[in-house]
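For chain A:
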Amino acid sequence: MNSLQSYLLLSSLLFSIGLAGALTRRNAILVLIGIELMLNAANLNFIAFWRYGPAPEVLTGIMFTIFSISIAAAEAAVGLSIILAAYRHSRTTDLDQMNSLKG
Partner candidate 1 sequence: MTTSFMILAVLTVAGTAAAMGLRNAVHCVLALALGFAGIAMLYLQLGAQFVGFTQILVYVGAVAILAVFAIMMTHNDKSMALPDSHSAWVAGCIVAVAVFAVLARAIVSSSASAQTQPPQPAATVQQIGNALMHRFVMPLEIMGLLLTAALIGAVVIAMDRREEMK
Partner candidate 2 sequence: MVGEGILKGLAETARNFFGSYVSKDRLTTVQYPEQREPQIEATRDFPFLVYDGADWQQGMRCVACQICEKECPPKCIFIEKSKDKKPDAFGKMQIYPATFNIDISVCMSCQICVEVCPFDAIKMDVEYHQSSDDRFGALLLNKQRLSKSNEYYNAIHPTEASAVDAQRAEELAKLEAKAKAAAEVKAAAEAKAAADANPALNASPQQPAGDPQ
(Lines give C-alpha, C1' and ligand atoms only; values in the text may rest on other atoms or scores of the structure.)
Protein backbone atom coordinates (compact mmCIF):
# COMPACT_ATOMS: atom_id res chain seq x y z
CA MET A 1 0.00 0.00 0.00
CA ASN A 2 1.35 3.37 -1.04
CA SER A 3 -0.02 5.81 1.43
CA LEU A 4 0.16 9.54 1.29
CA GLN A 5 2.36 9.29 4.34
CA SER A 6 5.20 7.52 2.53
CA TYR A 7 5.27 10.17 -0.19
CA LEU A 8 5.22 12.94 2.36
CA LEU A 9 8.05 11.36 4.32
CA LEU A 10 10.08 10.92 1.16
CA SER A 11 9.50 14.49 0.15
CA SER A 12 10.47 15.80 3.58
CA LEU A 13 13.62 13.69 3.39
CA LEU A 14 14.44 15.21 0.01
CA PHE A 15 13.76 18.65 1.42
CA SER A 16 16.14 18.00 4.30
CA ILE A 17 18.83 16.74 1.95
CA GLY A 18 18.44 19.85 -0.16
CA LEU A 19 18.55 22.01 2.92
CA ALA A 20 21.66 20.29 4.22
CA GLY A 21 23.32 20.81 0.84
CA ALA A 22 22.35 24.44 0.65
CA LEU A 23 23.67 25.05 4.14
CA THR A 24 26.91 23.09 3.94
CA ARG A 25 28.23 23.48 0.41
CA ARG A 26 30.49 26.40 -0.35
CA ASN A 27 30.18 26.30 -4.10
CA ALA A 28 27.43 28.70 -5.19
CA ILE A 29 26.28 26.39 -7.98
CA LEU A 30 25.79 23.51 -5.59
CA VAL A 31 23.89 25.76 -3.20
CA LEU A 32 21.58 26.67 -6.06
CA ILE A 33 21.16 22.99 -6.79
CA GLY A 34 20.22 22.37 -3.18
CA ILE A 35 17.53 25.03 -3.48
CA GLU A 36 16.25 23.38 -6.65
CA LEU A 37 16.06 20.14 -4.73
CA MET A 38 13.94 21.74 -2.02
CA LEU A 39 11.62 23.06 -4.73
CA ASN A 40 11.36 19.57 -6.12
CA ALA A 41 10.47 18.17 -2.74
CA ALA A 42 7.65 20.70 -2.53
CA ASN A 43 6.49 19.70 -6.02
CA LEU A 44 6.39 16.08 -4.97
CA ASN A 45 4.20 17.13 -2.08
CA PHE A 46 1.82 18.91 -4.43
CA ILE A 47 1.48 15.90 -6.67
CA ALA A 48 1.01 13.56 -3.71
CA PHE A 49 -1.70 15.78 -2.26
CA TRP A 50 -3.35 16.02 -5.67
CA ARG A 51 -3.36 12.25 -5.92
CA TYR A 52 -4.72 11.59 -2.44
CA GLY A 53 -6.63 14.82 -1.99
CA PRO A 54 -10.37 15.26 -1.89
CA ALA A 55 -10.86 16.86 -5.33
CA PRO A 56 -8.29 15.57 -7.82
CA GLU A 57 -10.42 16.49 -10.86
CA VAL A 58 -9.66 20.20 -10.32
CA LEU A 59 -5.98 19.56 -11.11
CA THR A 60 -4.77 22.26 -8.76
CA GLY A 61 -1.80 20.24 -7.60
CA ILE A 62 -0.73 19.52 -11.15
CA MET A 63 -1.14 23.13 -12.18
CA PHE A 64 0.87 24.31 -9.22
CA THR A 65 3.64 21.88 -10.06
CA ILE A 66 3.73 22.91 -13.70
CA PHE A 67 4.04 26.56 -12.74
CA SER A 68 6.58 25.71 -10.11
CA ILE A 69 8.70 23.80 -12.61
CA SER A 70 8.58 26.75 -15.01
CA ILE A 71 9.56 29.13 -12.25
CA ALA A 72 12.36 26.81 -11.19
CA ALA A 73 13.68 26.77 -14.75
CA ALA A 74 13.65 30.55 -14.88
CA GLU A 75 15.23 30.71 -11.46
CA ALA A 76 17.99 28.30 -12.45
CA ALA A 77 18.78 30.30 -15.58
CA VAL A 78 18.91 33.62 -13.79
CA GLY A 79 20.67 32.19 -10.74
CA LEU A 80 23.39 30.54 -12.77
CA SER A 81 23.92 33.66 -14.84
CA ILE A 82 24.26 35.67 -11.64
CA ILE A 83 26.82 33.15 -10.42
CA LEU A 84 28.68 33.51 -13.72
CA ALA A 85 28.67 37.28 -13.42
CA ALA A 86 29.87 37.06 -9.82
CA TYR A 87 32.56 34.60 -10.84
CA ARG A 88 33.73 36.92 -13.54
CA HIS A 89 33.98 39.66 -10.99
CA SER A 90 35.62 37.86 -8.08
CA ARG A 91 37.16 34.85 -9.87
CA THR A 92 35.56 32.44 -7.42
CA THR A 93 32.33 30.61 -6.85
CA ASP A 94 33.10 30.06 -3.19
CA LEU A 95 30.42 31.78 -1.18
CA ASP A 96 32.75 32.33 1.78
CA GLN A 97 35.13 34.29 -0.38
CA MET A 98 32.47 36.40 -2.07
CA ASN A 99 32.31 38.80 0.82
CA SER A 100 32.60 42.14 -0.87
CA LEU A 101 29.65 44.18 -2.08
CA LYS A 102 31.68 46.80 -3.88
CA GLY A 103 31.33 46.40 -7.64
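Candidate selection criterion: all candidates are chains of the complex that A comes from, given by their letters.
We take it that contacts are C-beta pairs under 8 Å (C-beta built on N, C-alpha and C of every residue); 3 or more make two chains touch, one makes a residue touch a chain; residues count from 1.
This is a predicted model, so every value here is computed, not measured.
Asker: Which candidate among 1 or 2 is in contact with chain A in the complex shown?
Answerer: 1
Asker: State the interface residues of chain A toward candidate 1 in the complex, per the touch definition above.
Answerer: My answer: residues 1-10, 12-27, 29-30, 32-34, 36-37, 40, 43-44, 47-48, 50-52, 56-57, 59, 62-63, 65-67, 69-78, 80-85, 87-88, 91-94, 96-97.
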